[in-house]
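With one protein chain held back, the other chains of the complex are shown just where they sit.
Labels for the chains are A, B and C, by order of writing; each one numbers its residues from 1.
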Amino acid sequence: MTSQNESRVRDICREHGSVPVRLLDIARAVQSEFRGISQQSIDTIADEIRVPRVTVEACVSFYSFLSVERKGDITIRLCDDVPDRLAGYATVRDAFVEALGIPLGGTTPDGRFTLERTACIGLSDQAPAALVNEVPVPDLSSDRAREIVAALKRHGDPRQLVRKLGDGNNAHSRIQSMVHNNLQYPGEILFSPYHRGEAIRKAVAMSPAEVIRAVKTARLRGRGGAGFPTGMKWEFAREVEADRKFVICNADEGEPGTFKDRVLLTERPERVFAGMTIAAYALGASEGVLYLRGEYAYLLPFLEQRLERRRDEGLLGESIAGKQGFDFDIRIQMGAGAYVCGEETALINSLEGNRGDPRDRPPFPASKGFQASPTVVNNVETLCCVTRILEAGPATFCEFGTPQSAGTKLLSVSGDCRLPGIYEVPFGISLREVLELAGGEMAAAVQVGGPSGKLVGPADFDRRICFDDLATGGAIVVFGPERDLLSIVAAYTEFFIEEGCGHCTPCRAGMPAMLDLLARVRDGRGEPVDLDRLRELGDTIRRTSRCGLGQTAPNPILSSLEGLAPEYESRTGDAAAGLTRRFDLDAALVPAQAVPGRAPSHL
Amino acid sequence: MSRPRIATASLAGCFGCHMSLLDLDERILELAELVEFDRSPIDDYKEFQERCAVGLVEGGCANEENVATIREFRKKCDVLVSVGDCATMGGIPAMRNLVPLEECLQEAYVDGPTVHNPSGLPPGDPELPRLLDRVYALHEVVDIDWHLPGCPPSPEAFWAAVSALLSGEPAELPPSLIRYD
Amino acid sequence: MSESFTFYIDGVPVEAQPGMTILEAAQGAGIWIPRLCWHEDLEPFGGCRVCTVKANGRPCSACTQPAEPDSVVENDTPQLREWRRALVELLFAEGNHFCMICEKSGNCELQALAYRLGIAAPRFEHHWKPREVDASHPDVLIDRNRCILCARCVRASRDLDGKTVFGFTGRGPDRRVAVSSAARLADTDLEVTDAAMDVCPVGALVRKREGFSVPIGSRRFDDAPIGSDIEASGAAEPARQEE
Partner (left out) sequence: MNTTKRVVIEPLTRVEGHGKVTIKLDPAGAVESARLHVVEFRGFERFIQGRPYWEIPVAVQRLCGICPVSHHLAAAKAMDGIVGVDQVTPTAEKIRRLMHYGQIFQSHSLHFFHLSSPDLLFGFDSDPARRNVLGVAGAYPELARQGILMRKFGQEVIRATAGKKVHGTGAIPGGVNRSLTTAERQELASEIPQQKEWARTAVGIARDYTLDNLGFAAEFAAFPSNHLGLVRRDGTFDLYDGVLRAVNSAGKKILDDVEVDRYADVLIEEVKPWSYMKFPFLRELGPETGWYRVGPLARLAVCDRIGTPEAEAARVEFVEAMGGVPGTMSLAYHWARMIETLSALEEIERLLDDPDIEGDELVLQGERRNEAVGVIEAPRGTLFHHYVVADDDTVMRANLIVSTTSNNEPMNRAVESVARKYLSGTEITEGLLNHVEVAIRAYDPCLSCATHALGKMPLVMEVHDAEGRIVGEGRRSA
């Protein structure tokens, strides 16, 4: 690294105060400026922010958007999530590979282009899709891929790829993206008309305790999937004595097949920020952070502008809405490509500039979270609900849904259906009704709640979407009769293996073993005992893993073994005379037969 | 009634397990009272004489003939026991699983300091069975009923397992007899 | 000092002080809970999950879970033994553990645990991924083939030696113990006298030239099964014998 680069890296550190807690931001900045974080840069950063070198490397090596090796000036990240595969990912990939003349994962010799695969980027309803640097490019085809490469070779500017703008705020001057909202079914809660400041003014007119009571009366439960009562979470944090408290909005929407938060952040960012502000008022927090997944970086200027406007209007900053002593502001923290950071304790580690390894609980964030202070982490959709509850009152909110699951749920529908997109439906709606709305009646199976949810077959289509039946963070991926379900299950299993942090044994070592067994069954080399193994090992992983990722990683296999057993049983069988089916002698002999001078043997 | 028959074989192992079996010393003679030895490298039966009650197999599968042998044992034995770490997990021969096969042959038959090999080719005659891509534990190739780990298993482990099997008991070893070295 | 309380492990009453983990309290009572990443001089890590118990019916790692008054903890049950067996077998399948030639054999906690859990052969396919050996340091060898990612060296170097020579890089199956230099252990400030050198439960971080100096028969676990020292120390009998 030239000394000039080194001094520039030092400047980047100083722009971020040269403090360890900003390491992730520093790393992102160095990555985007130098297209990589060289070993020397790691030394420089470690020296500048005064942490051990390995601490920097630990962070850099954790996030998929960061790399030690230099990436191309333009990095094309092609999403290979299941909906993209259903929509022709393979041919698009081949078109890119051919047009760029590099393999997937490669960089052109001139250092201009890198082609990579990436997990879900939140565009499942307009797949296949890719990110070109930070620019989202939906609805890809092989022709489009070739055009894109040609254009980029010409002008080298991803922003110029943007042709026809998307609907709603996607056309906003601060976004200017080709993304579509596909808002197929707006509901009465989240997408109801919004009047800026209304909810906050109502909140500050109440006491914090009353605000919490309102949220409790509305029986609001977390929309991320786990469904923990929001009011209770707030109360815990409120009761802890501390001079600093934090409100964090989890906008690290990474569950494959989920894109609802993307649409809320595009169309209802005010409700998100208002929800954070109300939470802050309720528990007495003065600082808020919105953790935005790296894939949504294109929304950053827009969101920053909205925050700015709220400050101008007294909805953020000091004495919010005229309430003396209610000071609160929000900053946006960008992620860098790590699904596990959607887990709240991992998100907090990431916020602190560390690897996104989840933490042990207890202690829970509500008592000891960000920088060891009481911290509430809420999902984007949850915070929007909070705002609506304050606007319209708990009673209105509870008109929708079921006793256990009040309100509406925002669903991201994709896959084999006619109308992929966003649906705001009341809790308690049956899966069948959702499929009818979306034109997916022909479904042979549906992934409800993304890979960490359940893969269910037609027998379960009358089950209801709510916390006490089919709980979901919002992803609904539809699979038609012609799909190879075990390959889909394998793809989701690979996703968890890639995204796990590696901290604990069951998830790190167990999931690859699950995949071995699954592949054996898929390839027709499985035996009934392998299905028992899958069930036993899956149960062990689910029960002994430390965090939510590990506890749900076996779900694609376990739920399909339950709901779609014939898929497995039809491909397994007993081996003759105690010989295992999985051993393939011919395949095992290939390398030996290839050795020079090797004659066929007498056997 | 005739005594139960036992067959033994060594595949990709070092014969240490057979040595440890012989380390039963006087008890070998006791054992001979109880069983009939069928096909085994310690006698001159080169193929199975009869169906056997127990097959004890040392070594993993490193080449196509190992595979043929273990399949033959599976067919001819009621209870099949993999004996020793090579049989249960590949053992030392499986260290080659971490290195490309061709590099191993190259070092032994072409690059070695005292090698005289004008052809520059490793042995490849039809009489030589082809090597497998990697060394396999026996249970990867056929169903195995019991495992006797150890490098080698102690004579006591053999004694415990064999006497259990002869009295129709499961051949589960107590932790004190489970060793991997 | 706030007062001690009682909770129950497999039906045995156990005294604990507030703030104690289940594992610590059990230890004091002479009840052995299987563990690998836990070390008495180090902060709990909760990584190996071998110490998984059920507290009031919920699975949790005994090394991180605080003991609670009157809580009912299951430790030595068939289900928990089965989970632990699977976890230990997975560690064997994931690394490249050739016990028969490993200098830690007989003194290795992973191996001793596998013995005690009665593991005769692996159930899961070995991955056969070669891992790096770092022999650059004059007095220390890292053989990652044997590493179980327990973070003992990471924690000891950071918290006991104040050096942070080690850390984790990568994620998922690619997670590995890295050293605080561009490449080689030799370029770190690790010294052979560091506390980090005494904590590795397996043969991944060893002092050079010491291998096999302890004869077979005198090794730590040659005669005493792992955990037997704890069980011998305490008042309570191991539950299994009580059943």
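The criterion applied here is as follows: a contact is a pair of C-beta atoms (placed from the backbone, for glycine too) under 8 Å apart; a residue touches a chain by one contact, two chains touch by 3 or more.
Just so we're clear, the structure is a prediction, and the values are computed from it rather than from any experiment.
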Residue, one of C:Val12, C:Cys48, C:Cys63 or C:Met100, that touches the chain absent here: C:Met100
Missing-chain contacts mapped onto subunit C: 100-101, 103, 133, 135-136, 141, 208-209, 211-218
Subunit B residues that touch the omitted chain in the full complex: 9-20, 22-23, 25-26, 28-29, 32, 37, 40-47, 49, 59, 62-63, 65-66, 68-69, 72, 91-93, 95-96, 98-99, 101, 103-110, 112-117, 119, 121-125, 127-129, 131, 151-152, 181
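Assume only the chains that are shown with their structure count from here on.
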Chain contact graph, described as a line, ring, star, complete graph or other shape: complete
Most contacted chain pair (by C-beta pair count): A-C
Multi-partner residues of subunit C (each touching 2 or more other chains): 125
Touching two or more other chains - residues of subunit B: 134, 139-140
Interfacial residue positions of subunit C with respect to subunit A in the complex: 44, 46-50, 52, 59, 61, 64-66, 82-83, 86-87, 90-91, 93-94, 123-125, 127, 148-149, 163-175, 178-182
Residue ranges of subunit A touching subunit B (in the complex, touch as defined): 575, 577-580, 582-583, 585, 587-593, 595-603
Touching residues on subunit A, where the partner in the complex is subunit C: 39, 42-43, 52-55, 57-58, 61-62, 338, 340, 355, 357, 360, 362, 497-506, 508-510, 512-513, 516, 533, 536-537, 540, 543-546
